[in-house]
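Only one protein chain is missing from this complex, and each of the others stays in its spot.
Showing chain A:
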Amino acid sequence: MGVKLLLEKAHVEGIRTFEVYRREGGYRGVEKVFKTMSPDAVVEEVKKSGLRGRGGAGFPAGMKWSFIAKPEGVPRHLVCNADESEPGTFKDRYLMENLPHLLIEGLIISSFALGSNATYIYIRGEYAWIPDILEHAIAEAKANGFLGKNILGSGFDLEIYVQRGAGAYICGEETALIESLEGKRGNPRIKPPFPAIKGVWERPTVVNNVETLAAVVPIINMGGDEYAKIGVGKSTGTKLISACGNINKPGVYEIDMTISVEDFIYSDEYCGGIANGKRLKACIPGGSSVPILPANLLFKTAKGETRYMNYESLSDGGFATGSMMGSGGFIVLDEDQSVVRNTYTLARFYRHESCGQCSPCREGTGWMEKLLKRLLEGKGKISDIDLLWDIQRKIEGNTICPLGDAAAWPVAAAIRHFRDEFEWYVNNPVESQT
C-alpha cells in the first residue's frame, strides 16, 4: 500500500460532513496556521514541500505564491480551478464529491497565505450537483467559525464563492477562466502578465488546481520538509491519477510517484490489468493532450530503464520517445482499439473547444478533424498523413494559449508511433469502414 495523504479518509462513512471530517482530525491545519504561523511562513512551508501544480503544467506552487504582486490597497484573490475538462481526467471531481472539507480547508489556509479575502471556486458547469456539496461544506465551516469574519480570532476574514462555468474546456486555461469569471467569453489573454501580477478585475490573482490546494493541508500538518521526502526528485508528495479506458478497475488512485507504470497498470491495488484478458496496445498517461505511447515505450524508456509514474520519468525521452504527467488522466487502449479512431475523437474535441482567436488553432483543428475522418472512412491518401503532420507542426507554438499545442501533440505522437496504422486505413479502404 502506498502512502495516502489526500484520500486516506475518503472511505470513512460521513466524511463529507463537517462533524466527521473534524472528528477525523480535519481543520487542525487551519488551527495550526492561525495560531502559530504568519502568511509568509505558510508560503515558505509550501515552497519547502516542492509541491508542483496538479493542474497539468507542474509549476512549483510555493514559487507561484511568492510571485504574487502586493500593490498597496489593491485586493488579491485566490481562484480554485475546478474546470477539469481534459479528456481522461476526473480526479478533482472525486476530491470535491468525497472530501469537500479537505478542499475547503486547503482554500482557507491558502487564502490566508496569499491574503485573499474573497476566494472563488470556478467549477465546470456540467458538474452541476457538486456546487451544492461545496456550498453545504462552506456553510458548515462558516457555522463553526472557520470561515467568515475574524476566523479563530485572527482578524482574518474570508468568504468562499462557487461559480459554475457553462461548457467550455478552454475556461480551464487560467486566463480564459478569469475572463469567464468576469462574465465574458472564455478567450485566453496573452501571458505575461501572469495572473499573479494582473488577474481577475486586474487584481493580483493566484489560480491553482483543486488537487494542488487540497495538498496544502497535509503539507501544513506534516511540514514541508516531511512532505518533500515522499516521492522522488522533483516529483514530491502524492499524485491523484484518474485511470480509464480498457482496464479492469477504472477509478481515482493516489500514488506516491515511485511506482512503475507497469505495476500501476497490472497491480490489483490500481488498474488491475487490461480488461477482458486482452493485451495492452498503447497508453496516454497524462490526459488527452499528452503524447500517446506504445506499450514498448510505456514500461521502459528508450534507454531501457524502467518508467515510473512521475514527472521526470514519464517525460524521459522528450516527445520522440516519452510523454508527460500532465493532469494525471491515464487512458489505456487494448490491442483491439484503433489509434486512428481515438485520435480522431480527440481532434474533434479540440476543434469543438478551440475559442477561435488564433487562426492556426481555429483552422488547423478543423483540418485535422476532417483529414482524420476521411482516413477513418477509407477515403484517405498517403499524402493526407503527411498533410496531417504538416498541419500539426504549423499549429504548435504559434498560438496565444497552449490549446493549440494540446491539439497538435496527440496527432503528432499518433503518427510518430503508429504510422503503419494510418497507412492501413489508406490501403484497406473497405475493411476500414467496419
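Keep this in mind: contacts are C-beta pairs under 8 Å (C-beta built on N, C-alpha and C of every residue); 3 or more make two chains touch, one makes a residue touch a chain; residues count from 1.
Quick note on the criterion: contacts and distances are computed from a predicted model.
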{"item": "Name per UniProt, for the chain absent here [options: \"Cytochrome c oxidase subunit III\", \"NADH dehydrogenase subunit E\", \"Peptide/nickel transport system permease protein\" or \"Electron transfer flavoprotein, alpha subunit\"]", "value": "\"NADH dehydrogenase subunit E\""}
{"item": "Touching residue (missing chain; options A:Gly329, A:Pro360 or A:Pro402)", "value": "A:Gly329"}
{"item": "Omitted-chain contact residue, chosen from A:Arg164, A:Arg393 or A:Arg416", "value": "A:Arg164"}
{"item": "Residue, one of A:Ser49, A:Asn81, A:Asn209 or A:Asn246, that touches the chain absent here", "value": "A:Asn246"}
{"item": "Listed residues A:Gly125, A:Pro193, A:Pro294 or A:Gly317, member touching the removed chain", "value": "A:Gly125"}
{"item": "Touching residues (missing chain, whole complex) on chain A", "value": "75, 84-90, 93, 118, 120, 124-129, 159, 161, 163-169, 180-186, 201, 242-246, 250-252, 284, 288, 329, 331, 333, 337, 341-342, 345-346, 348-349, 352-353, 355"}
